[in-house]
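Supplied in structure tokens, the structure appears directly below.
Removed: one protein chain of the complex. Kept in place: all other protein chains.
Order of writing sets the labels: A and B. Residues in every chain begin at 1.
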Amino acid sequence: MSASLQRGINAFKEQIDAPVASFFSSCVRCGLCANACLFHTETGDPKYTPIHKLEPLRRVWQQNYTFWGRFAKALGLSRAVTDDELGEWETLVYDSCTMCGRCSMVCPVGNDIAYMIRKMREGMAAAGHAPEGLIGASQRAVTIGSPMGVKLPALQAQIRHTEQETGLKIPVDVEGAEYMLLLSSMEIMNFPEFIGAIAKILKQAGVSWTIASEAFEATNSGIQIGVSEIAAELVERVVAAAEKLKVKGVISPECGHAYMAIRWEGPNLIGRPYSFRVVHIMELLDELREQGRLKTTGKESQRLTYHDPCQVARRGGVVKQPRNLLNMVAEDFVEMPETGTMNWCCGAGGGVSANERADEIRLKAFNRKKKQLDAIRPDAIVSACSNCRIYLEDGLEEYGMDMPVLSLTETIAEHLAGTEQTGSKE
Amino acid sequence: MSKDETLGEALRQQGISRRGFLKFCAATASMMALPPSMVPAIAAALEKARRPSVIWLSFQECTGCTESLTRSHSPTVEGLIFDVISLDYHHTLQAASGTAAEAARETAIEENYGKYLLIVDGSIPTANPGYSTIAGVSNVDMLKEVAKGAAAIVAVGSCAAFGGIPHAHPNPTGAVSVSDLVKDKPIINVPGCPPIPVVISGVLLHYLTFGAIPELDSLSRPKAYYGQSIHDRCYRRPFYDKGLFAEGFDDEGAKKGWCLYKLGCKGPTTYNACATTKWNAGTSFPIESGHPCLGCSEPDFWDGGGFYKALSMPTEDISRTAVYAIGAGAAAGVALGALNRAKKAKATKAHEKVTINDLEKGN
Partner (left out) sequence: MTETELLLWVRGPALQVATVIFLVGVAVRFIEILMLGRQKDLAEARGSALAGGLRTIVTRSVPDRGTIQRSTFNVVAGYVFHVGFFVVLLFFAPHILLFHEVLGLNWPALPTPVIDATTVVTIIALLAVLVHRVLHPVMRFLSRFQDYLAWLVTILPLVTGYLAFHRVGVAPPPTLIAIHILSVELLMVVFPFTKLMHAVTLFMARYYNGAIAGYKGVKS
């Protein structure tokens, strides 16, 4: 079977539910969502208005699920959505939307636009209008196990390296461990220090954990491209490994959409609740802090700010935990002007980073982040998403800004009490 | 009293002093909304005015208009005006009856052809001319005949002006107004049920003073008396503006003299001079005695949807309609919702699993 318009429209019809219908019924075309979207504010182009990105989905709703729309359709007064239109909308839905959900926070009638974009992508993908980059990532995720093509030997190499460096044993496939740690390919390839940081912190806290060789990948291209079957298959792998290892919990690492996929979408994708809990690493660390099992020493003297990954904070609900943690180790923690659930996206979430075609507009949109940073001029940015970190670095470089982007977990690990210290920087 | 006497002479013969006459002229000027500088002019004109011949025709009416005129302000200057005009024909007031009366009318028409003033009260039945006849002559025929030689026509009362109560639904006699039948003469409507006496006399005075009909509104009413709404001149208006309303005829609001709008007062859409000239020699007007204005000087006031219901209120039971509509809408909604669900279920059934090999177009 190949993708077709018919399959796309069919998927739209499947996806439309009461919230979508209430959202489309309520839109008054006030345009406020435009000013909540970095792709619009930084380009000024009206076509990047969030609600406009949903136009084909809206028409399918109107023509199929409203009485006057059915009536108009019966009389031949409305145009059916065409394949060309979906083609035209492809870049709007995938390249210039990170599903960051900022528009969903601003809409005065309460439309959750990101919720609808997620649904619209189901139809776009089924109609063959997903970007090449995401198609490739999805195919690699399913066939190889990682969107970036990271295989088990690569992880094993990083584990050996980490063990040598830290002198700690990195547990793999340990049955009965309390937590099973997931990692994003980005962490494995670009930030392997994360593994060591986790190992140190969990050792101090006395938490038993393991990595599963059969399901270590946290990311889920399925929810980015918008194919529930692919997303479910990837979630099933994690669930199977977690059940096999009889863990009490699964740790979602520093990655935004991975958390969305495994924590919030996962049970709905596979159609059953989990037998284990899922925590973002920030949630776990904050719990340990509360229990007095996470102790730090010394503070960073440099001016730090925290970049909320959209899927972790606004869409995921982990907002105060990273701040509690950061306050443990930062002397000068400063918030960006719009922060927490109103933070601005790095511009690379929701599959945009896997889609090279979007590079240009992504970098343009980064100007929004630049303005935020310019307002507070921090020495370094801390975040809890590897994807955010990489593309923050990319953006900073593009705009000639020199500013390290740190992992919050790693920053905590560096200040762990009772282990050898690198001391506070500067 | 000779017909050639001027009004001034006649008044003085009746013992009305020059001072009293001027006072009356000043009152008239103010009533007609004319500047005080006009008073000498009015006086001069009236002094010299010849008593015109007036024919008064009564059709389908209740004599209330005449009652109003003759009784309320008597004996005053207004009443005397009727002594000094030459009222040559009037059913109720004239002494003559039968053939003699009709002869007086014919004589007046003949002698003053083209100059006499025709006053009409009552509406005219058109469904069957036999419904109302005078001396064997139908109202329609008599009106047409007398109107022919009239200089102007004054339609006194809402019946003559707009059809009035006989015209009210279902209008069994096919009652119509004077202006429905007479198209080629100047007509002054002086509506009201009944009209205010000084308004009638004021209109006649204006005609005598200026020899022309006064400025009229779109309903041919003299603007001097019908230019402002009862509401705009009502002494209870401040309560309306403050949102203080009587909710019943005996509640606290009613006792405190609050606005009667909620009790159906038609003041806002009624144009008349009641609130300023008042009735019974300036004693009061209906709102002052605690009753909402019925809007009697407006066309079709009887059919306005109820005296105790404001003009903006629904005439039918909307609450019941609303309940039925919501019920019907809910039923239709459930039916359409079921169709939508079936369509969605069909789409779910038609769903073919999307695998990594299905992400690109076939051709």
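Definition applied: a residue touches a chain if its C-beta (ideal position, glycine included) is under 8 Å from a C-beta of that chain, and two chains touch if they have at least 3 such contacts.
Here the structure is a predicted model, which is why all the values come from computation and not from measurement.
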item: Among B:A160, B:A310 or B:V354, the residue in touch with the chain that has been omitted; value: B:A310
item: Touch with the omitted chain, as defined above, among B:G20, B:P40 or B:G337; value: B:G337
item: Residue in contact with the excluded chain [from A:I51, A:V93 or A:L304]; value: A:I51
item: Residue touching the undisplayed chain, where the options are B:A44, B:I318 or B:A350; value: B:I318
item: Hidden partner interface residues of chain A, rising order; value: 16-23, 25-32, 34-36, 40-41, 44, 46-47, 49, 51-52, 65-68, 104-112, 115, 263-268, 271-274, 277-278, 314-317, 319, 338, 341-342
item: Contacts of chain B with the absent chain, listed as residue ranges; value: 218-219, 229, 240-243, 245, 247, 261-262, 268-269, 271, 298-300, 303-305, 310-316, 318-319, 321-322, 324-326, 328-330, 332-334, 336-338, 340-341, 344
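FYI, only the chains that are shown with their structure count from here on.
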item: Chain A and chain B: spacing of chain centres that average the CA atoms, whole Å; value: 76
item: Sites on chain A touched by chain B in the complex; value: 1-4, 7, 10-11, 13-14, 16, 64-65, 67, 70, 125-126, 128, 130, 135, 138-139, 142-143, 225, 227-230
item: Chain B - residues contacting chain A, complex; value: 332, 336, 340, 343-344, 347-348, 350-363
